[in-house]
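Only one protein chain is missing from this complex, and each of the others stays in its spot.
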Amino acid sequence: MFNNVLLAVLFLLLPIAPLWGGEKEATLKLTGPVATLACKMCHTWRKPVLESRVLKAPHNKIILNHGDGQLWCFSCHKADNPATLEGDKHSAVTFATPQKLCSTCHFSQVKSWRGGAHGKRTGSWQGVRTAWRCTACHNPHDPKILPFKPSPPPYRPGSNPFGMTPVDKMESNNG
Amino acid sequence: MSEKKIRKKTYSKINFLQAFLSSSLNGGRLYWVWMFSLLSIALYGATAYSQQAQFGLGVTGLSDQITWGLYISNFTFFVGVAAAAVILVIPAYLFHRREMRRVTLLGESLAVAAVTVAILFVTVDLGQPLRFWHAMPFFGKLNFPTSILAWDMLVLSLYLLVNLILLWFILYNKFCNDSPVVKRYFPLVVVAIILGISIHTVTAFMLSGNPSRPFWHTAVLAPRFIASAFAAGAALMIILFQILHLTSKFRLSKGLIREIAIIMAFSQFFSLFLLGAELYNAFYHNTAHEISAHLLYTGKIAHDNLTISIYMAITAGLIACIMLFVRRVRENVALLNIASILIFFAIWLEKGLGLIIPGFVPSPLGEIAQYTPSAIEIKVTLGIWAVGAIIFTLLARITIAIEFDGLRHK
Partner (left out) sequence: MADNRSSRRGFLKGTVALAALAAGGCSSSNNGQNTAFGDSVASFFQDHYQTMTPDEIKEVLARVERKAKRAHGVDIKCENSPPIANVEFGYVLNLSKCKGTRRCVEACVVENNCGRNHSLENIRVLAMPHGTMDLNKSDHFYDHKEVPKAGEWYLPVQCHQCDEPACVQACPVEATWKEHDGIVVIDYDWCIGCRNCAVACPYWARHFNWTTPILPKDEINLKTHYLGNRPRESGVMEKCTFCIQRTRKGELPACQEACPTGARIFGNLLDPNSEIRYILENKNVFRLKEEQGTQPNFWYFSDV
């Protein structure tokens, strides 16, 4: 009797099984800004230029420095709807899930990212994890991470301006 | 035991303390000049320490890179001096040199003073000295037997205790006209010998048990400590005994000084031999583990001062060693004194600052930092030395009064 009930419950649970057993991304919340582009304003009536060219307004701000000159807008953007991305088997990918496109070339990075070795997690180390999406760190048109200004170096022993000597300490207490 | 007898004993204990006090308070002009100068140095050190207590160890020249300095260097050195009392006790009681037995009491006085000095040096090095009770068994939580520092605290206090008991027992019984039979306190003598060797071995283990500090992480450190301690202790005794010979009723025999000189010669030879073995390991291959030694001997630590000191120490040690192996030099009092002074300072440098500081350079993360003791550190150190000298003076006076001047309970 009990076994039957258990079987029935398990059977009922079957449809939602992928939620915990399926792809890891299902349990991964993504964070970081998502671009909203008004491509349709022009591109419903104006066909995109499919060939490589020098970009003019309104696209002149885009510096394409990705893929050593091998890539062009439509390597990633869908020609018929540039606000979506060219996914696997020509499916449309939204800007909210860029990894689905990035993985077509950078499959090993995306694999690492899924596992947690690449990219960055925020929030908690347990439960549902939140990951920064690819485009939170990498500008898709110019993906190289820019250099940083480092935070100041540590003080060498005895050189801290706050002071280690009694005289210095008394001054900082008064001030 | 009858009530009368007990009362008699108690009275004589009070009398013994009275005798101790009067021996401390009666002295010639030289004695008072000596004691007052020591007391003023001690007070000078105490005022410096009060500054350190108020503002923290930040008033020293220490840092996270070089966390131990002058204090711990002196600590290791004086533990050695304390252990060196053994070089009198072993011949006196294990090899039955009866003429040495009377002098062992002075050796024990020196041990008591040196252990006290060592304990004081550790205490001033603590960030929270008021929490000393955390290290007391039963009340606190002594991390025994895991922490070697806990071992060190234990054996040092035991050694102090055993030496005080021995001094008290022998002197008090003599004072009561009741020369103690050796059999009655011989077990304690054996314990004192074992503890004497232990204190310095454990102190060496405290340093050599750190794989993170390759400069110390060598099995040779403990034997090196014992050898150099015997040499430095013997040197100090030769000088002190001569001073006592000149200023008190204590009489130093030529034979005794000759024996101590021979012990010093062999100890110094072994100390140098072990140092040489270290140097071979350090310089035959150029490994990263030996970088501290390379920095020390090539002048990259503490503005070259330490390098100069270590070369001075090795040279002085070598010269003294050669001097001591020449019979005519060894038996010439003036030359022997020069050799003793050379050895004392050579070892103070070599196993004090010359051993502690290079252990911290480079830091485990490869940082090369500098260390210069601050004025406060030097004042506190002088103060502690003065305290040690006061303790030795007081103990030596009562010892000499009873052992050599025939002071007895009436």
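Which chain is which? They are A and B, in the order written, and residues in each are numbered from 1.
As a convention for this text, contacts are C-beta pairs under 8 Å (C-beta built on N, C-alpha and C of every residue); 3 or more make two chains touch, one makes a residue touch a chain.
If you're wondering where the values come from, they're calculated on a predicted model, not measured in any experiment.
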Out of B:Ala135, B:Ala204 or B:Ala293, which residue would touch the omitted chain in the full complex? B:Ala135
Pick out which of B:Phe55, B:Tyr185 or B:Phe269 touches the chain that's been left out of the picture. B:Phe55
Residue of B:Ala48, B:Leu70, B:Ala114 or B:Leu149 touching the missing chain in the full complex: B:Leu149
Residue of A:Ser75, A:Gln109 or A:Asn139 touching the missing chain in the full complex: A:Gln109
Hidden partner chain, residues of chain B it touches: 55-59, 62-64, 67-68, 122, 125-132, 134-135, 138-143, 146-150, 153, 206, 210-213, 288, 291, 359, 362-367
List every residue of chain A that touches the chain not included in the displayed model. 24, 109, 112, 115-127, 129, 132, 137, 145, 147-157, 160, 162-164, 169, 172
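Definition applied: only the chains that are shown with their structure count from here on.
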Would you mind writing out the residues of chain A in touch with chain B in their complex? 156-158, 164-166, 169
Sort out for me which residues of chain B touch chain A in the complex. 51, 54-55, 58-59, 61, 63-66, 369-370
